[in-house]
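Every protein chain of the complex appears in place save one, which is left out.
Labels run A and B following the written order; every chain starts at residue 1.
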Amino acid sequence: MVKPVIVNLTVNGEPVSRAVEPRLTLADFLRDDLGLKGTHVGCEHGVCGACTLRLDGVAVRGCLTLAVQCEGAAVETIEGVTERGVLKDLQDEFVARNALQCGFCTPGMLISAGELLERNPLPSREEIREQLSGNYCRCTGYQSIVDAVETTARKRSGQNT
Amino acid sequence: MTDRRAMTVLDRPNSYIGRSVPRPNAARLAQGRGTYVDDIVLPRMVHLAFCRSPYAHAEILSIDTAAAAALPGVVRIVTMADLKDYCTPWVGILDHLKGIKSAPQWPLANGKAFFQGEPVVAVVATSRALAEDAVDLVEIDYRELPAVADMETALDPDTPVIHPELGDNLCFERRIDAGDVEAAFAEAAVVVEETLHFNRHTGVTLEPRSIVCDFNPAEETLTLHMSVQCPHMSKNLYAKHLGLDEDRVRVICKDVGGSFGIKIHTYSDEMTAGALSVMLRRPVKFVADRLESFTTDIHARDHRVTAKMAFNAEGEVTAIDMDDLTGIGPYSVYPRSSGIELNQVANLTGGPYKHRNYRVRARAVFQNKGVMCQYRGVGHPIAVAVGEALIDKGAAALGMDPAEVRRRSFIADDAYPYTSPSGAIYERQSHRESLAKLLQTMDYEGLRREQQELRGRGVHRGIGFASLIEVTNPSPAFYGVGGARIASQDGCTIRLDPTGGITCATGVTEQGQGTEAIIAQIAATAVGVEPRHVRVITGDTDVVPYGGGTWASRGAGIGGEAALQAGKELRRNILAVAGAILQSTPESLDIRDGVIVDESDGTERMPLAELGRLVYFRGDTLPPDLQPELVATRHYTSRSYPFAFTNAAHACYIEVDVETGLLKLLKYWVVEDCGTVINPLLVAEQTRGGVVQGLGAALYEECLYSPEGQLLNGSLADYLLPMAGEMPDIVVEHVTTPTETSELGAKGVGEAGTAGAPGAVMNALNDALRPFGARLAHMPFTPDKILRALGKI
Partner (left out) sequence: MRLKPRAFEYVRAVSLQDVFAVLDSHGDEAKVLAGGQSLVPALNMRLAAPEIVIDMNAVAELRGIAVTGGMLRIGAMNRYAEVAASELVARHAPLLARAIPFIAHPAIRNRGTLGGSLCNADPASELPACALALQAMFHLRSSAGERSIAAEEFFAGTYTTVLEPTEVLVSVDVPLAAADSVSFFDEVARRQGDYAMAGLAACAVRRGGVLRDVRLAFFAVSDMPHLADAAMAEAEGQPAADLDVEAVCAALGKGFTPQEDLTTSGAAKLHLMKVLTRRALTAFAGGEA
């Protein structure tokens, strides 16, 4: 039997220390060990983007990072992002524009879009589509998501939509 | 019908019907606060993984589980022999599909495996990882048998019969021969023919199939937490096959991460989870991983259609003759059968047009591939693409504009109600008006000019149309008459709470399409409260009225009408009480925004909260002969027509890079007629999402199999889906022809986008390639195929 490894990190600003099996992915660690069910697992091979979360400030796939790798790291999930309120305008716009249907892709989609808006405050629709090109949504057809991101960017930049 | 209109609640003051109200459950999902099945953790819950057949067809010689069973954390390992006392097999046939046949399907392979991925051994362990560790240690000896992969040869005499007891590999055959097809073709001014291939693809719900089965031996109850579309259907099936009292089975379906028809069928692995929960007397969770999903979720389409169409000199369609062959895997899927899609193709091809001569032979054959069954659009994408490809080809042969040929060929506006040569009955459709609106919205003439100009500069753009009809609001004619316990009726119970708010429990389910929002809008309007004071409960068979759930675009039309009638009844009940309290006649009162008012001038008389307080807590103050009933239930089923057909006109504008073979989607337009639009935002989003699934089918998605029946691209890295980078913006407009079968007048809208898109994009592609004399009818339209058609390779 492989011995668990102690990992110390912060998750959504709270210090966490746990003994984990090395094979445990960060996504499963968050979901199963910490009860943070907002990180969704859609493919477990890094393609669908549903488990996208922030690791030390950048968006990564939760299923392609091992929990043991996160020693000393700062992890932020949709729960933390919501709590901090940093994407509230984008979340509100998703609701207003119906940029989500089943909601399974939404946390990853929001994290990806949020990263874009930090880097590029007024992206074109093409740039939005490119940023979200690794986040699979089966329900919406994407246009409403692009609309919501675009509208949020314009509002943040003080432009009328 | 003016009287009917006057009586409807659609014109009530403060009606929320027709307004783009945001979904009440969306904010929760946007914060990651949904509850999907995999989020559910129960005490003593164990996890399930499967040894699955690596072969498409094999005999199981021996199974050795000793090493796996010795692994710490393993709770139980079972084969079919162990489950025989816990679960009975099923056969996916329906009585009204004459001659359909299939073989019994067991939860685990019963001596033979018939497709790659069929579950053979089930391993229960304390975690999914440990269960997978044990799966690795199970030793199974197989004898590989010849696989029947190619549907074209499935019926050949020298092809092995997959289920020898059935006699041959034919599952179902449907024939239609209406009018005089031979004469019509003989007299035709123009005849065109095409062979079309419709790729096998699959649903790829982002949340995979998931189930937690919780058997309580003390009560002999089984609670199923499922990601499904039809909770009551599942309740019946699990009770029936696990030998339980149906009244003691409860299905709870909270948030569903996409379904699209994938989560409407009986799956061996899920039924095994149920049997194991009963056997082990503890909760069992099974969540399909993505690789399992690709081999075991139902697949869709996989048709080869050869069809020809006749036109008269005026450019009107006069006849269609068609042969459809579809490969459905080794079983007809239970309980809806794998005969329905083919039946739809037969019923609906050429549906918008007025030809009276129609001949079809359609056959479904068994093969050793994943099972094929109903997925969003069910048969419509094939029927539409076949008809619309032939229309375009005919227009070219006639030297006429494709939009004009459609206009001339549509069923006359004054011919409704109309019975098609396949026997389908259309109440009323708006093809001409829809197409006219489409042409105007897209600026058709402008686009044609642009296309012409750009061709001169070596830029190759194409415009493609698809006009379509779609089956929605099904009556019992769909499944009930075939003996399946699948409800076509649905119900809604609405209760006034002491707060003045209302709570609705509905049998239709929420899959993300917005059911809860539209039920709230309808109930709010019917009762007279604001939508924010409406709570909607779905997806719990212990709580909601018995109903059919989500399938065949029925939620709004059937569930919505039930909600409307229940709301009206509750309003009558409330006004009766209010009249007694206020010493007014109920007819002189109304409820608006949660307040009882004078009907005539809106003068406030009493808030609903006050009425609630009196009724629920101060019954002593009410008149002695008044027994308030502040809850009402109504059910609705469509009776006057078997289905409410919707119609739509689609157009697609594309550009082909003739050097690389890449097809770029520039823009897409839909004019949809789904009757009364309850929530324009949700209707538009259903349409857009549906269109994109259809575009995926036409351009990317394909389950590729080897000749040995091995799925070659069963991962998200290899199976391509439509993504944000390539999808176009989609304009959605409406024509509104309410169905008069219900007061609400709503028809369904969930599948029409998927129905039209493959045909529209195919026509656009062929329009773009016309100067090269190139033509494609084999989906998906990969760059390789396009380059080949262009003669570049």
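Keep in mind that, in the parts below, a residue touches a chain if its C-beta (ideal position, glycine included) is under 8 Å from a C-beta of that chain, and two chains touch if they have at least 3 such contacts.
As the structure is a prediction and not an experimental result, all values here were calculated from the model.
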Using the touch definition from the header, name the shown chains in contact with the chain that isn't displayed.
A, B
Contact residue for the chain not shown (choose from A:Leu66, A:Leu117 or A:Ala148):
A:Leu66
Contacting the left-out chain in the complete assembly, out of B:Arg52, B:Arg128 or B:Arg461:
B:Arg128
Residue of B:Arg33, B:Lys235, B:Arg290 or B:Lys393 touching the missing chain in the full complex
B:Arg290
Which parts of chain B face the unshown chain closely enough to count as touching?
38, 47, 127-129, 132-133, 136, 208, 285, 287-291, 659-662, 699-700, 702, 704, 712-713, 715, 717-718, 720, 723, 725-726, 782-784, 787-788, 792-793
On chain A, what residues meet the omitted chain?
1-3, 5, 21-23, 25, 28, 31-32, 41, 44-46, 49, 52, 55, 58-61, 63-66, 68-69, 71, 112, 115-116, 129-131, 133-135
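Just so we're on the same page, only the chains that are shown with their structure count from here on.
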When centres are defined as mean Cα positions, the distance from chain A to chain B in whole Å is 29
Mind pulling up the chain A residues that touch chain B in the complex?
1, 21, 23, 31, 37-45, 47-48, 50, 77-79, 82, 91, 94-98, 100-107, 110, 128-130, 132-146
Sort out for me which residues of chain B touch chain A in the complex.
22-23, 26-36, 38-39, 72, 129, 203-208, 255-260, 289-290, 511-514, 681-682, 685, 688-693, 715-717, 721-725, 727, 729-730
